[in-house]
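The other protein chains are all here in position, but one chain of the complex has been omitted.
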């Protein structure tokens, strides 16, 4: 680690965590992208085909992240010591015009790319990821680690090609991601059409770890698989909060019981610092569906882990 | 009253109100429009520009309407004795395609019109009303009684011409309603642009009873104004649930304190049986925003009053 | 006022209101009826025909009554200075055996009567009142002031003669109450059978102030009517919490919008100290239906007003 | 699999899952038993001795089952392809008369039996199971697989012989079930009388897998035990939702921490297709105790697994 | 009105109200006091003697104020056109050290005074007001308009002289306020010691409008009294949210039924633009006690009205 960073989070030993405006991880809210290496942003999109409410995700995660302290218990380092981290605000999406909103996300993230800011995003529904990947327009297709209960590989959903049910298929077709460097983990739940809900990705080259597989192989083997498949290239992590068991994330439109735990997620995310994680997101938090606020608490903790990974990559000069 | 109707609600003295499938007012769920004179339908649309959640309205109102008994305490008559009333299901709107959804609503209501069924609709956000009015395509422009905290006369909202903020303007421009036979009641709340949020309608000929006016003139004078302005022509009633004070309807995206009470609404609605009410709706119920369920309870009671009015009109042979 | 009473509530300026076991109005919990003049009791019965949950009423009202201070803002006196007041516990009703439970209530209250304790009861559904009246077995039929949205005069309800829908009819038929000294106030709501839901009482001699009547006559005239009809004989007050508008009492099985306010209730109850109130109850609080807890708060405040009235009667030596 | 079935669930790729009347698993609501092979029914009974609220179970599970898709992720088959499945409505129980309600359940299920419909029931408290077993009146005593935290073998509970605490004892005594073919799994929790809360069943021949046993033997051995004990005869599965750990099912009257997970349940239920499951139920869902709605979500998923098992049995021509 | 202000709120017709960091009224968050004329600040103090939770007030009101538009429906002007308004953050109070926290509030507000910034504060419990008044240290004692259910004139409360129960007494004794220019409105609720809960203020010269008085005199007379008593000197307005009836503000530690409505409050606050309002606050919002969020919604609307008044005073050059 080098000299102290200019962007520091609010010091919770001086300003109590209840106090002041809520930002992601208590980072400074700034529009000056020159100052920023890792940009935390929100996308209050709400286009899920069932229940909805994900537009409230960014606000709820900002509030819940008041509780997050600055140091990771595994590395005993703070991401704020590894990179300049700022809360760069939200993409001003338009609920009435889904197609335009997808464009706005891509534009916003493209602006971050031009300023050499790595994005860590809080959705919004999972179609947010597609907009972000379009905006990142990486030099080469990205590898993807996807935590999810659904494969999101529908071709068309309710007559629409862009949706939270089609993200991984569109991103593959558009060459944004490299299917041989995709790992999906946690898939489960009742299906629209049997194995058809999963097969496309497997056929395209995705490494698919359904929850049944995960339980059978064990956590260590799963980590090994992730490290092997994603290897040294640039990697993007997308965490659909419904990848968690609903007892840990009830505040999401498509609850699928029998899934991953926060513990699983923490251990996996803390075991892959060898990857070059260039961007990440947490999606599908719908706070109104969870009056207890557990979903936002867990999403805030995942946001922290993801930010640690991206800050770590950045500190390596990549 | 004439011979008994074929369509009867579930008898709550035999089947307890907790039991069986929830339909609007415990009416029979039927797709056979030949049997129906007054059709209760839902439109789970969710295009509000803030917060959202209105797609859950129809389901929540069906559940809450388990509590509604069949007789009106004013007339001591049951709408089920005045007309054949059925729950005709929901319009299968598409959350990902707002424009198409507006078309689907109009088509569905047009189908009712062809079968000579009068629609009583539960939204969905307030743009539902525009779709319904397009589908009704009445022989002559309808008069409208609008309970609301907002005038809904924005020209363009978030770049879109059809939205819940523009319903009354579009309906006027399209000749669906007769501005000289429009009464808006309950308007209030902070504004985007001062009196500009209300003026267009007033200029177009609407009779505008802001909440300040209502309080000053009193309930009796308001009723008199409604009866006078709407007179003998066909009338449509739209009840945006945010017309109620948020203490009676917190489950709605745009809460505006200082508004109408259920008591005000009940007395007004029970005092206008001289009108020819050919259709009606209750909109903007977002159940996830109200864990107490008061909003759905009140919406179900309003649905009952509106159904009584439409059934009464129907029983007069109009 | 005479010498200090032996039974004192917990002093909230010493023991904070969050602290210690919750009793009704922070009165002492005692089984020694010799010490008691006014006995506060609970009846966790749950036999309502819709939704239910009223068995939780006594516990919730005890908790909520932590907030009640000892002095009435109208008289500036404390009921604890006017009478020996104790929390005498709950009737051990049997949810699986409704008929037996009704007997248990009557037995428990008969025990209070033998010890010359005036009962103030927290239900439980409204059939609790019938059990209490049977137990009181007053020398002469009692007058009754009933706050309610329903008349509770069904002959048979779901095949049963004793139920919360039949209380006032049974009590009249059994000679427990004097129909010429009954005032029902606040009646409203959709009906099972038109005016049949109300007529029996009116025909039997009840003075019925439907909510429409109340609004028309005004609060002062209503108070005058109550005082006139109930006059000098022994009076019982029963407050079905659904007499309140659901915005003030959503936690009850049968919400009926458009009703009485707490303000109405407080003013009325504070204006009838000339009556000889020998017993009272608050019923139909179902706390699980109101996560905000407003219903229990308001029920606790009503319990306080009722206790003031009974203590006042007792202090007059009656 | 044979020709397409006549009864199809609502197609969620056409009618969004928010839309239209809620039925169990989106099956068609029908009273025409001739059409039905597997009948989904509700029993809104509420006779539990503590807290209650289970009468709301069927309505909540219908709502939550909007989220269930038609295909099982293990078999990649849909139960709707294996059998004619209909929502046959609710038993019209009488909350005021527990004994009569028990009779009504038995009668309703007897009607299904006469029409050769296999019942899959949603309670209601666990005494529902006793009514169902009486109605099924199978040619020979049924085997039972019971997921539960309590053994339900009390002789008398609150002076009553039929109750949710006595189901398994009564069913054994009445010869409805074969104690040598009973497996109880998940038992745990504080007790009324030490091992007396469990011993009767063990003595009668039940195979009892307390949660301690389950953890020690492991899931695979438990499945093996279930398959071995229940073998080839007709089997009934009853799932008391309090068998789940309360973190997965807080909405139930008797929460017992330290229990089964949904994952455990899913794997077990997906591993016993060799059994002949002729009927099943999920009981003790009390939605008002769980504002997050997780309990109903999980119950709906269990309902799906149980329906798959019964439909599979039916497809085998048994 | 003069040239456009530099500080503008987020434009809700461009950035949706769900998006970006939540500030009070969507004002800009700034620490540069040179830019600011009216400073919106939070004080997350939590020293109430019952229940507590008021430390969460500022965060919840910031979130709820996303819904507030920039124009007042009475004046059709925006406070943002009348003054430079900024969100200046929160006082970093110390929950473990009440005395020190009181000092920190006074220091923070003194800093605003030195920068000629008028404070509009969101509490925190009502003792916040005492800290603010100490910090304002006006040239002459301020007049005070207090909306409240309690007089807050206890000498000592739980052994402490500074508390939310003693604010008005301490402020008077310290010469911070002019008792002849104090109006208390809305007082009601059960009392610790009869009229002793109110008398001290009345004796000191306060004009006390108990809720009973308010109802009797009517709203217009109350406004007239306020204008007359407060007259032309500098005035501070403190709004204890428990001045509202709990049906409009359940999220507060000391609910007192039978109180003011939002409508009352809005009309009063919109009728006193002749006063010179130099500072204001809203206190006692405890969001965890109100899962519906109505309290925060209403507090945000009151914050808007108060900000309008202070901005209006500022625009007059005072």
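All chains are identified by letter, namely A, B, C, D and E, in their written order; residue positions are counted from 1 within each chain.
In the analysis below, a residue touches a chain if its C-beta (ideal position, glycine included) is under 8 Å from a C-beta of that chain, and two chains touch if they have at least 3 such contacts.
Just so you know, these numbers come straight off a predicted model, no measurement behind them.
Of the chains displayed, those contacted by the omitted chain across the entire assembly are A, C, D, E. Interface note: of C:7, C:25, C:91 or C:226, the residue touching the hidden chain in the full complex is C:91.
Touching the chain that is not shown, out of A:17, A:170 or A:255: A:17 (per the contact rule at the top). Annotation: of C:19, C:99 or C:156, C:19 touches the absent chain (contact as defined above).
In the complete assembly, the contact with the undisplayed chain comes from C:29, out of C:29, C:113 or C:270.
For chain C, the list of residues touching the undisplayed chain reads 14-16, 18-23, 29, 42, 44, 55-56, 58-59, 62-63, 66, 87, 89-95, 291.
Mapped onto chain E, contacts with the missing chain fall at residues 46-49, 51-53, 55-56, 94-98, 100, 157-160, 163, 288-289, 291. Residues touching the missing chain, restricted to chain D, are 49-51, 157-158, 188-195, 197, 210-211, 215, 245-247, 250, 254-255, 257-259, 289-292 (touch as defined at the top).
To be clear about the criterion, only the chains that are shown with their structure count from here on.
Common neighbours of chain A and chain C, listed by label, are B, D, E.
Matching residue numbers shows that A-B is the pair in A-B, A-E or B-C whose interface repeats C-D, with more than half of the contact pairs in common. Centroids built from CA atoms put chain D at 38 Å from chain A. Inter-chain centre distance (chain A to chain B, centres taken as mean C-alpha positions): 40 Å.
Along chain B, residues 16, 18, 49, 51, 55-56, 66, 94-95, 157-158, 247, 289, 291-292 each make contact with two or more other chains. Taken pairwise by the contact criterion, the protein chains fit none of the simple patterns, being neither a path, a ring, a star nor fully connected. Pairs of chains in mutual contact: A-B, A-D, A-E, B-C, B-D, B-E, C-D, C-E.
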